[in-house]
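Taking it in order: structure first as structure tokens, then the write-up.
The complex is shown incomplete by one protein chain, all other protein chains being positioned as in the whole.
Entry: chain A
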Amino acid sequence: MSSGTQPGTPAKPAVFPTMWNNKRAAFAFLAPAVAALALIGIFPTVFALVNSFRRYNLAKPRDPTPFVGLDNYLTVLYDPSFWGALGRTFMFLVTVVPIQIALGLIIALLLHKPGLSGFKLLARLSLVIPLATAPAVAGLIGRLIFNRDFGVANAVLAFVGAGPVEWLGDTTNAFIAVALMDIWQWTPFCALVLLAGLTMVPTEIEEAARLETKSRWQIVRYVQMPFLLPSVTVILILRTADILKMFDTVFTMTRGGPGAATELVSVYIQRVGFRVFDQGVASAQAIMLLILTIVLARLYVKYVYREV
């Protein structure tokens, strides 16, 4: 955490009392960035809020866009597809994140273990590849790998004697395939964050523990775990936010299909807004997603960035 890295923040301005208290100067430095972010972040959001109270269909550009009160929100509240998409997103989250953390922890421990530094460097650098891959391209790779006829996934299954699986054409399997691609892409992130936590454990303490016990698990549980908890919190919160935003991988891999089997909430809202063209309802959905995100962001700040 960055709390320790603010040299001289408190009590320093004694030398120059007015220098860092100048509101005008601070304003001048901050104004351009704040104005830009307000223009492209806040203003459109307010516009979306306004649209969420209107009937607004892009496919009928000549129609009036009257205010309809809370109609759009009522539509959303009674729309099983929206709740389905939200539930699916939640399912995706609880499926994928525990696996990513567990695998990430194993990887982090292997990378933290002394010895074999050459191979460790190789493994650590290879983790950059999934992270650097554009999520859209990851989805395309997934679509190739999980192809029923010529995909490698089925070739590997055939090698161990299992029959060809209909991956992307089957509702459950498509969900699993998208989850597997997400696990490929984001496990390295979890591993690197957890590794950063592991390196916080003072070497002497770890050495002493190694002399005390032979059990790897005991060391993880009682020595390293306290240092890993902040990392786990960060992972949980960022992964939650990312899965609420998740669009690219799903779009290129399955387009949300078959049926709505992999239609996560952002994909669903995109469909309502740009393929059904119902901007009013889509805006109401987006605003509800925004509220959910803000609640989570509050948690984020509360548990992760406690300083400043």
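The criterion applied here is as follows: contacts are C-beta pairs under 8 Å (C-beta built on N, C-alpha and C of every residue); 3 or more make two chains touch, one makes a residue touch a chain; residues count from 1.
In this text, contacts and distances are computed from a predicted model.
According to UniProt, the chain absent from the figure is "Binding-protein-dependent transport systems inner membrane component", selected among "ABC transporter domain-containing protein", "Probable glycine dehydrogenase (decarboxylating) subunit 1", "Binding-protein-dependent transport systems inner membrane component" or "Exodeoxyribonuclease 7 large subunit". Among the residues A:76, A:174, A:195 or A:261, only A:195 touches the chain that is left out of the figure. Considering the complete assembly, chain A touches the hidden chain via residues 1-2, 5-9, 12-13, 15-16, 19-23, 25-26, 28-30, 32-34, 36-37, 39-41, 44-45, 47-48, 51, 58, 106-107, 110-117, 119-138, 140-145, 149-152, 155, 158, 181, 184, 187-189, 192-193, 195-197, 199, 203, 207, 230-231, 234, 238, 241, 244-245, 247-248, 251-252, 266, 269-270, 273-274, 279, 282-283, 286-287, 289-290, 293-294, 296-297, 300-301, 304-305, 308.
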